[in-house]
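Got a structure for you, questions after.
Partial view: only certain chains, each at its native spot in the assembly.
First chain written, first letter: the chains are A, B and C, and each begins at residue 1.
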Amino acid sequence: MNKFRFLTAGESHGKCLTAIIEGLPAGLPIDIEFINQELQRRQQGYGRGQRMKIENDTVEITSGVRFGKTLGSPITLVVKNQDFENWQKIMSVAPEDITDEKAFSTFRPGHADYAGSVKYNQKDLRNILERSSARKTAIEVAVGAVAKLLLKELGITCSSKVTQIGSACCEENFHGEIDIMKDQGDTVGGKFVVEYKNMPIGLGSYVHWDRGIDGRIAQAVMSIPAIKVVEIGTNPLGYKGSEYHDELFIKDDKIHHKTNHAGGIEGGMTNGEDLLVSAVMKPIPTLRKPLKTVDINTKEETEAHFERSDVCAVEACTVVAETRIAWILADEILLKFGGDTLDELKNNYYR
Amino acid sequence: MNKFRFLTAGESHGKCLTAIIEGLPAGLPIDIEFINQELQRRQQGYGRGQRMKIENDTVEITSGVRFGKTLGSPITLVVKNQDFENWQKIMSVAPEDITDEKAFSTFRPGHADYAGSVKYNQKDLRNILERSSARKTAIEVAVGAVAKLLLKELGITCSSKVTQIGSACCEENFHGEIDIMKDQGDTVGGKFVVEYKNMPIGLGSYVHWDRGIDGRIAQAVMSIPAIKVVEIGTNPLGYKGSEYHDELFIKDDKIHHKTNHAGGIEGGMTNGEDLLVSAVMKPIPTLRKPLKTVDINTKEETEAHFERSDVCAVEACTVVAETRIAWILADEILLKFGGDTLDELKNNYYR
Amino acid sequence: MNKFRFLTAGESHGKCLTAIIEGLPAGLPIDIEFINQELQRRQQGYGRGQRMKIENDTVEITSGVRFGKTLGSPITLVVKNQDFENWQKIMSVAPEDITDEKAFSTFRPGHADYAGSVKYNQKDLRNILERSSARKTAIEVAVGAVAKLLLKELGITCSSKVTQIGSACCEENFHGEIDIMKDQGDTVGGKFVVEYKNMPIGLGSYVHWDRGIDGRIAQAVMSIPAIKVVEIGTNPLGYKGSEYHDELFIKDDKIHHKTNHAGGIEGGMTNGEDLLVSAVMKPIPTLRKPLKTVDINTKEETEAHFERSDVCAVEACTVVAETRIAWILADEILLKFGGDTLDELKNNYYR
């Protein structure tokens, strides 16, 4: 990230999640309700477990915004973990509070547990899972909501939808598929597509590999926990060149593409068509019917630890993907159009 | 890129392609023959056109290496464009040589032509295509070959194979598929998988979104010209959680995964299993049987410009993907293990 | 910053200052008392005004540390603004709280007011001063204290001293100089030197301009508010080459420098001698005896706004400089020696 830069922090059962965003222009209206709505969208979806009922995330802004508008200075976002009082001792910063309550030692397959314990040399796997948990996507969604507020000012809008759950490709069957998995103590993944409309031409570039906006979006989406596949536009597998490429035509003196297989990106740049990004989420790896694994202490085979979890989180994941793509678009727009205030940015953008 | 950083430059018909790599340790043996072999692998594959016969890329090193070993200083790689003498005037740097010879004005669908001409405000589309051409992947492969030389010192090896061409999923049918497309004046894409073996545990991290090695690899592969899909490991679509996740077991006192659906990455980190990255390449957008498009000058509908081209370049693309993944692995290894000399790096790595 | 990266946020009279640090190894002991001591050192020194008596900064850690040690995940530091309850409405995030209480409109010479109001298009200069204030160095010192904790583990220690106040070069006269200025309603700057001992050889590099550790330190120190001069080692002005350069000799089979005019840096690298960095701080620009200026609204000449302020803050500034240099050293050490845990880092460091 070059202009829209940020860091996020926070453990799953720590006091709070925090983000600092640096690089937004001054004068951008910050609608806290919108951020909270995005946080709530992330907590919804059929197939979610207990935690989503416990927590109702809301954001607090502690810097960078005054009287509803950005100042140009870094913005701090805080999302409290509402269950923290029950975890205060277990997650304590203080050395004297050390305890093995809630410690656990069985590597959950499909999670960061095993590689993380080797990398950071931890015996209590809680020290891995607290940060590797998808809980951290809550604050990422808050950051993305701020990015979306910038995009909205330029008329860029976003939507997304789930296109497959397990083996069900038809929307009416999604809930049934999830119910079956729930009954089996199993979990299920799926596929979704994110769409951005009213896109400008020329975000990203072909001039250097790391300036391609397709690559940047792929990074943002693939690094979402549980995502294993990212597609831009239509998967070209099986298409001939004459079928796949989006021919051009003139209408009302403006150039359009007849189709949008490219998903709005050609040559690493947005081409003015709708941006279409799909991704496949793997099934959640924490199963009620536990997977076989190894215990870090006994070095013996055992079954994986099960804390409360979800059967399916594909719907939530679409929100995470939407907002992560918003990060990249915001950054590319700030790079291309400059501006230290929203008005300057808009002037440069609309010229 | 944090430690293994580089820039590449060069137009398709300019004098040469150049790269500068900064951040390698001192003492790394640089085998120029290996780099040249990689350049040749990139030029091969069934379905390539005329240019691959004209050019036989080789690299020249003009800095950073002395008596066969890196000095720790930046390395310059140069790959000459062997056809340059025929293009010297057309691609001249000098203002007085201005000419519209070889200029062209019809946007080729699927290429950077249209968005690029808007972004950089160019009327002669040669000013776009010269850099957006896949020609630039030649110097990228040279950079990746240097990264592979580092990986080799640590025992990490690489291979790749094409798994689908057009609608043919069976290796024996690949050439037939290409022949049919050639006859039709059409083009065809495909799918391939890259595999890295003998991987260390713990490259990348879950602690911050931009440290996930899955995201970084996805960026490197998705930004290859014509790539539209990237997958890490097995596409999870349709799998249940109990089927997909790689259970752990102990053998000879070491922990292993029973399967490798994760493709060697869990929680944004390498987990010691083989790294598996697949990608889908769209059909080459330059067709002998031209696509419909618009002329930038006349603003009228016309047919796309056709310079010599290939029918299928999936095989070449696997080499590009291999070497781009090598960039990321080299960078992550240098970050994790440190070292200003190869010996220091090896000591830290093998402890 | 490459491995030790962080962002800071917070307005001078906002709710709190926040920092997120990403990139530290796991297992580093975090001594909160030490961080608080550094915060207190920053608030001391002869010549400080009212605010330093109001506020007694302490840090809260809300992520990245458990039971006294880093987890490898991002660390959040929070320093509350203790006067916030009196400013809650004035600094409110909510649009409906808009007020011009405590607004001000006279550009204070020597401050960010004028250029900041142009850049961010603000009429109420409070929107500039709240972030441009040196208040933000409190959280920077907290970040630096964490970096110092890493350096301490490697035996690297730090000290600093003021060497000039106004025109007084002799320590006994410093207080007198400050008293005189206070009586005159004026302010005074000064010079100080920071020293780091037990330095490793080879941090930084000559291989590329942006890898020189002298440049990185100069950036970190020059960007402290009010610093106008940075020197590494002895100012060479007036020395001949034969006098200035630090000759080498052997003692106990180890190489030493006879003198240390270079201040521990040759060729952009640490050379094992003590690191010596001096800087000159300008007089604080907020004077009780006000400077002439212009009012942003009336566009007429007037006198600068005076909120409570200090006569001299050079002593505090030495702490800021110490801890900013600690940022750079921590980053260079992590880059050179690698390691995902403190033990790995130490092993690589001490080999």
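Keep in mind that, in the parts below, a contact is a pair of C-beta atoms (placed from the backbone, for glycine too) under 8 Å apart; a residue touches a chain by one contact, two chains touch by 3 or more.
Just so it is clear, the structure is predicted and the values come from calculations on it, not from any experiment.
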Check your understanding: Which copy number describes the whole complex, given 3 displayed chains of the same sequence?
Key -> 4
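Throughout what follows, only the chains that are shown with their structure count from here on.
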Review point. Tell me, which chains sit next to both subunit B and subunit C?
Key: A
Exercise for review: Working from the CA atoms, figure out how many degrees subunit A turns to land on subunit B, in steps of 5.
Suggested key: 180
Practice item. Specify the chain pair with the maximum number of C-beta contact pairs. Key: A-B
Point to revise | Between subunit C and subunit B, distance of the C-alpha-averaged centres to the nearest whole Å | key: 43
Practice item. Note the residues in subunit B that touch 2 or more other chains, in rising order. Key: 202, 205, 207-208
Check your understanding: Which subunit A residues qualify as touching subunit C in the complex?
Key -> 5-11, 14-20, 22, 26-27, 29-30, 32, 61-69, 71-76, 91-95, 97-99, 119-122, 127, 130-131, 340-341, 343-344
Revision key, fill the gap. Subunit C residues touching subunit B in their complex are 2-3, 22, 72-74, 202, 205, 207-208, 334-340, 344, 347-348, 351
Review point. In the complex of these two chains, what residues of subunit B are touching subunit A?
Key: 1, 7-8, 107, 109-116, 118-119, 128, 131-132, 140, 164, 166-167, 181, 184, 186-191, 201-202, 205-210, 212, 214-225, 227-242, 244-250, 253, 255, 257-258, 262-263, 266-272, 280-285, 287, 289, 291-294, 299-301, 324
